[in-house]
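Just one protein chain is left out here, and the rest sit where they should.
Then we have chain A:
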């Protein structure tokens, strides 16, 4: 086994996920997706609804349905391809090495089992601990995610907790066995706006405490800004721009990234200044096989865009999939 830092913790190589039965018309929900996460690194996967973010994360976790799905490429975890592992081996890794927090805290906890059982069962599954030790650790974990009176809360049922509390519980459960990698799939989207920032703060602290690497899936660039080192922007199943956070925010080159940045409120824009949404909807796409999927909505479109598929190319400081990228320092929408 090589040292922890000579290779990425997770290296997704050319991942593709197709839904539909063999022979029939298949839908590529994810294609040509590659990304690296180094130990302790925080990486974002950003894109609008339906761009394939959740499917990517489920493929990494080995949680896609058994039937009607075709997965290609490699998911290397510490150099070993997870896609070739048996269901049993994957179950051993999940929860202990790689864990996940889902979007909806209202439905991700089992309604008829107490919080305490749901928190201790993962400890008992992966760690050599007694029931009493697991309980003790559960109390401590709930305390760490900022839940007051944790001993009492352990005896409660999910419906007795608010959404923000439940997501804290889910974060505590996911990080209970100190996994090396946490995948958070829009962990705050379903929460009240006032709660989002607090839950994000809890997540950030606990990830930092446990030295876990983080794959943050979100459509909210605000979340990315406060949390992530690297950003992968996804559109219609493919990565269109991938670079370091600061470079991406300072200088988005892909027109879609530019559009995303222009459509979020900023602290430095005057109050009430209009936001510029990306025209059209994510459903207006072209197939990547013969065009740029973003072409119907793109302001920078050139002739090539509807004739062939742009490839993801390394261009100096980033990977970019575009025939006519935004110029350096051309900030769409950020008029000043």
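Operating definition for what follows: a contact is a pair of C-beta atoms (placed from the backbone, for glycine too) under 8 Å apart; a residue touches a chain by one contact, two chains touch by 3 or more; residues count from 1.
Quick note on the criterion: contacts and distances are computed from a predicted model.
Trainee: Any idea which of "1,2-phenylacetyl-CoA epoxidase subunit A", "ABC transporter permease", "Nitrite reductase" or "ABC transmembrane type-1 domain-containing protein" UniProt assigns to the chain that's been left out?
Mentor: Looking only at the record, the undisplayed chain corresponds to "ABC transporter permease".
Trainee: Which of these, A:41, A:196 or A:300, touches the one chain of the complex that we don't see?
Mentor: Among A:41, A:196 or A:300, only A:196 touches the chain that is not shown.
Trainee: May I ask which residue of A:69, A:83 or A:264 touches the chain that does not appear here?
Mentor: Considering the complete complex, A:264 is the one touching the chain left out.
Trainee: Of the residues listed, A:20, A:143 or A:163, which one is in contact with the missing chain?
Mentor: Missing-chain contact among the listed residues: A:163.
Trainee: Looking at A:16, A:108, A:232 or A:285, which makes contact with the chain not pictured?
Mentor: Final answer for the missing-chain contact: A:108.
Trainee: For the chain not shown, which residue from A:8, A:47, A:73 or A:95 touches it across the whole complex?
Mentor: Only one listed residue reaches the unshown chain, and that is A:95.
Trainee: Of the listed residues A:181, A:223 or A:239, which contacts the missing chain in the full complex?
Mentor: Considering the complete complex, A:223 is the one touching the chain left out.
Trainee: Please identify, in ascending order, the residues of chain A that touch the omitted chain?
Mentor: Against the missing chain, chain A presents residues 61, 63, 66, 90-96, 99-100, 102, 104, 107-113, 121-122, 125-126, 146-148, 152, 155-157, 159-165, 170, 173-174, 192, 194-198, 200-201, 221-223, 225-226, 245-246, 249-250, 264-268, 331, 334.
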